[in-house]
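One structure coming up, written as structure tokens, with questions to follow.
Here the complex is missing a single protein chain, while all its other protein chains stay put.
Think of it as A, B and C in the order they're written, each chain with its own count starting at 1.
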Amino acid sequence: MSSVRPLFETADSTRLDFNTIVPDRFDPEHLVRQFCQVRQTTERMVAGLSPEDQNLQSMPDASPLKWHRAHTTWFFETFLLKPHDPGYQPVNEHYAYLFNSYYNGIGQQYPRAHRSLMSRPDSDEVGSYREQVNDAVIRLLESAPVNKLAEIAATVVLGLNHEQQHQELMVTDLKHALSFNPMAPAWTRRPDPQGPAAEQGWVDFSGGVVTVGHEGRTFAFDNETPRHEVMLGDFQLARRPVTCGEFAAFMDDGGYERPDLWLADGWAWVQNHGIEAPLYWQRSEDGWMLHTAGCWREMDPHEPICHISFYEAFAYAQWAGARLPTEVEWEIAARGEPVEGQFADSERYHPASCADSGRLVQLFGDVWEWTASSYASYPGFRPAAGAVGEYNGKFMANQMVLRGGSCATQPGHVRATYRNFFYPADRWQFSGLRLARDTA
Amino acid sequence: MSSVRPLFETADSTRLDFNTIVPDRFDPEHLVRQFCQVRQTTERMVAGLSPEDQNLQSMPDASPLKWHRAHTTWFFETFLLKPHDPGYQPVNEHYAYLFNSYYNGIGQQYPRAHRSLMSRPDSDEVGSYREQVNDAVIRLLESAPVNKLAEIAATVVLGLNHEQQHQELMVTDLKHALSFNPMAPAWTRRPDPQGPAAEQGWVDFSGGVVTVGHEGRTFAFDNETPRHEVMLGDFQLARRPVTCGEFAAFMDDGGYERPDLWLADGWAWVQNHGIEAPLYWQRSEDGWMLHTAGCWREMDPHEPICHISFYEAFAYAQWAGARLPTEVEWEIAARGEPVEGQFADSERYHPASCADSGRLVQLFGDVWEWTASSYASYPGFRPAAGAVGEYNGKFMANQMVLRGGSCATQPGHVRATYRNFFYPADRWQFSGLRLARDTA
Amino acid sequence: MSSVRPLFETADSTRLDFNTIVPDRFDPEHLVRQFCQVRQTTERMVAGLSPEDQNLQSMPDASPLKWHRAHTTWFFETFLLKPHDPGYQPVNEHYAYLFNSYYNGIGQQYPRAHRSLMSRPDSDEVGSYREQVNDAVIRLLESAPVNKLAEIAATVVLGLNHEQQHQELMVTDLKHALSFNPMAPAWTRRPDPQGPAAEQGWVDFSGGVVTVGHEGRTFAFDNETPRHEVMLGDFQLARRPVTCGEFAAFMDDGGYERPDLWLADGWAWVQNHGIEAPLYWQRSEDGWMLHTAGCWREMDPHEPICHISFYEAFAYAQWAGARLPTEVEWEIAARGEPVEGQFADSERYHPASCADSGRLVQLFGDVWEWTASSYASYPGFRPAAGAVGEYNGKFMANQMVLRGGSCATQPGHVRATYRNFFYPADRWQFSGLRLARDTA
Partner (left out) sequence: MSSVRPLFETADSTRLDFNTIVPDRFDPEHLVRQFCQVRQTTERMVAGLSPEDQNLQSMPDASPLKWHRAHTTWFFETFLLKPHDPGYQPVNEHYAYLFNSYYNGIGQQYPRAHRSLMSRPDSDEVGSYREQVNDAVIRLLESAPVNKLAEIAATVVLGLNHEQQHQELMVTDLKHALSFNPMAPAWTRRPDPQGPAAEQGWVDFSGGVVTVGHEGRTFAFDNETPRHEVMLGDFQLARRPVTCGEFAAFMDDGGYERPDLWLADGWAWVQNHGIEAPLYWQRSEDGWMLHTAGCWREMDPHEPICHISFYEAFAYAQWAGARLPTEVEWEIAARGEPVEGQFADSERYHPASCADSGRLVQLFGDVWEWTASSYASYPGFRPAAGAVGEYNGKFMANQMVLRGGSCATQPGHVRATYRNFFYPADRWQFSGLRLARDTA
């Protein structure tokens, strides 16, 4: 309704890339610059939003943006300042309870589903909280003894990667919340239409004993390690993700009414929730309309299909006579490809078509791609010691791995070994799929 | 936590009293003054609150204060301006959907449980909506043709009484929402402590054929009519409401663990929800603490028991060897008593004790009193024509009548014939009880 | 599917009539005969049913027939034998827990919703339980000291009335359970079709101070007392209940889609449960089909409408420009009319038309008639002492009174003062309505 500042207006000339940071040999000044950049990005994201916008929570899985702003701050306070700055005084004793997400090792947590019931601290107070913690972190980085620097730097880098993850959630959570407002408020500019999708095709990959996982020199989350060997058969991956137009063909062919295409749990989900289309699709007289950050607009058959559950991805693949790739296949195929995309820009349509039909395109920065792999620990996986060890390991049940990165992901945040994970019914992320099949 | 302006800071020298307004013979200027006064009271109530405070919704039964501000405005727009002002242009076409509470005759309604998902219109936009409608109403009152004046005045007076009801809900809904914040934010000043409760005793009333209901000359809600005769036995009413100290004795005697004291549905409610005390009571090392608008403070045994359900009121009366009064008994006893109390001031403790032990005290303005009467139509009841007829009649099932008025009720709003009604399990209103018994 | 013995095959020449029993002056032999007759009726009702049939429970509100057989036996064991027979040994110590329905004064109860999980005791063991208790009761009646006889007789008569109530529930609960079986099993013979419905019309009644409630000489439930005076206006009652054909006209007129006809809670119930027709109605190519005890058969427009909720009864009355009668109006009108009907025979259609158009017909024995009165205690009501006092009083909240009696009611069980009560959404009883209106 009202005109809003775009979320990400400034084209950063110096985009962050954590994939090039080596914690052992870092430059404190550089780290302070990176710290400020990530922290400012969060604030820029909410600059055009009202206090009420920032306090919306449309489901227990999503959180108010104000809460994200405070929680990412609490993370630095809890895992960096309290352990490493002896004189640090917490900004408010209640925040340890209010802004702890799920770290049982730290203490109790305010009930997740009630986060929008925190009108206090208000938006300004959270802004002040952020500034006080920023100052303390910068002071710590500038004054830390040499023998502590590596550990401090590692925690800062973890905190910045953590904040980037929440920046993506801020986009998805706000999009979900605003979809409940019948006035269809826009909160960023409408992206320009793009050209047609790249031509589809299959790219061959050879199997054998392959090595996957992060090598460990630069930053990675613990769940990407340890690097290990896997036996793999020959396989093919589709050049690009499935498009909205292709998915609409599945729908026109009765895809949502044919139990033979679905996993049993997926079919039950379709029946129990009356699912008939991807999230944010609405039938109108002129065809399908899509709710986006910029507006409701007509579905473009060339853009990647998005906001589908694992169940829908699986059913589509069945219908297409193919399957989902495993996460190992995806990683092997993506390794070496440039981490390019429209990251953190807007909800984009699709890349310009690409001349070289032998290469995969749109691996990073368009949509997260559901894989056939359940989220599990790599052989020999050891979570970090202490409460921060709850970061990843304890979620290794009932969720599926997604690979790639979406238009809401921060640039520089992802890599070929990066493992995202959500429950099979989750749809509010920018989640799509790429087909795979066994080499005949 | 932060210091807040008291909600009701100005002592109005000219308190409204709708019980003295005779719609047939009213003075337009006077009505404009009353209109402005009621509308300004609503805005004064939220003056110290942040946009986030105003958008809280802690349960489907409660609404955000911003929504109350908009809904009461929509009421004038819908039932006054649209029918009576041919040139009126609605402020926003979406508001008819967003701010309709339950009037099916008007159209669909935004889902009640999702009201806090409306970040837009924001608090300022709602303020502007209120001003535009105020201007239009005043213009209409100042320019209405003489032959329409009575009907217009009746609708304005209904709208003002309606807004006063929502002013009370604003207090109870905000209190409920803030109780979820562990930082215990205060939002009005703490009331001064009062002296001891009035001495308890029984007052005798004679039965026979009595006449109840509103006589109809001044304003009353339709549910107070028609006036009619009822056969009544002799009865006694307690001088004053039950106090917190008396209710605590019931609790100490195992009141919440003895099924023999409870209605079957009440006992199921106690079991299913783990009820152990009135709403807003919390056990501490120093005894019971009560959440109030001003703070968490110690329970004062002299103040009236409050925030109890009908089930708790019933169980207490059983335990005390008495019963709840019927609404007819209450009305007969209250008729003629002055409508005095601490209305709309704060959460008060209790009145000073009263020398005349033969009279009932605290009938109005302390706590709503649960009666034994289910909410039903009076013989010959006819709701108003059109959608405004949905105001009262359609709720005449499953609810119980409360009489009196509470410290959150607007002064001048209630009278002896006034019928409030809530579901038997509701507790977020300022609801208490007064005992009754048959004359031996 | 298979041929089943009719439930009530023997035309009893000596029908029980508790309305003629005066506990003070009873004949032990006569009481023994009555006792045997009621107890045998229960057993005859299940004679054609398999053990699985008897153990069905289709919702928490309904119970397995085997449980009804055992619970009514437990009633005599608990309230008669244990207090009055010093040497009595309970048949099984577990039964006090398994077969207590809701008497908290007696002890804990097996969870109501799990009653069908009691495979043991099996059907034969329950039969043996019944016989052992029968023998003990008869022995007690034959040997009781004279000074105890009145109290013992009163308890026996209460137990027999209690069992008759459960006999009606056995019909309604089994009907509900069998409706889940797509093979549509019949469990009694199909009743013969009847002639057309009686001509409809209004019968006038004069108001004033009237006396209602049971006079207390013969048996009555405590909730029918005390007899008391009520002020009543003039009113009219419809000659006969509303028919299926009349209700179908309401449906054809969009009755289930018009919120203006419904109470707010009723409309929410319609929306939340997708209600489109009375219970047991199913649309077929040939029109409406009704599930009955005997079969699925075509709806007969002349039979009384049945299996509707209070909400549906209210909406129909609104649509018809009338209202529901209060229970006082019903009682005044029914007093003096013969208690005749098709009791406990089958699901009947309607009585033969009646020449005398000035009289009410079908008051008893066709369908229970929803009234506008919520179920509440009469002025001065005192429940019986002890656990048996839980019989009626504790249900006096959230339920509505029904008057009359249905085709599933035992002959002799009801009278003009009899008060039945169910929740407004309940439909599995044989519940219909009769219209009322104020005298113009």
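Keep this in mind: a contact is a pair of C-beta atoms (placed from the backbone, for glycine too) under 8 Å apart; a residue touches a chain by one contact, two chains touch by 3 or more.
As the structure is a computational prediction, the values presented were derived from the model and not from experiment.
Participant: Given the contact rule set out at the top, which of the displayed chains would the hidden chain touch in the full complex?
Facilitator: Visible chains that the missing one touches: A, C.
Participant: Given that one chain is not shown, which residue among C:Ser50, C:Ser128, C:Ser206 or C:Gln282 touches it?
Facilitator: C:Ser50
Participant: Could you tell which one of C:His114, C:His273 or C:Arg359 touches the chain left off the display?
Facilitator: For the chain that is not drawn, the touching residue is C:His114.
Participant: Which candidate, A:Gly105, A:Pro182, A:Gly254 or A:Gly287, sits in contact with the chain we can't see?
Facilitator: Per the contact definition at the top, the residue touching the missing chain is A:Gly105.
Participant: Residue-wise, where is chain A in contact with the chain that is not depicted?
Facilitator: 102, 104-105, 209, 228-231, 233, 259-260, 262-267, 310-311, 314, 372-374, 376-377, 379-380, 390, 394-398, 424, 438
Participant: If you put the missing chain back, which residues of chain C would it touch?
Facilitator: 1-2, 50-56, 58, 66, 94, 97-98, 110, 114, 116-123, 177-178, 180-183, 185
Note that in this section only the chains that are shown with their structure count from here on.
Participant: Among line, ring, star, complete and other, which one matches the pattern of chain touches?
Facilitator: line
Participant: Would you mind working out whether chain A and chain B touch using mostly the same residue numbers, over half shared, or mostly different ones?
Facilitator: The interface is built from the same residue numbers on each side, given that over half of them are used by both copies.
Participant: If chain B and chain C share one sequence, what is the angle of the rotation that overlays their CA atoms, in steps of 5 degrees?
Facilitator: Superposing the C-alpha atoms of chain B on chain C needs a rotation of 180 degrees.
Participant: How many Å are there between the centre of chain A and the centre of chain C, using C-alpha atoms for each centre?
Facilitator: 61
Participant: Where in chain A do residues touch at least two different other chains?
Facilitator: In chain A, nothing touches at least two other chains.
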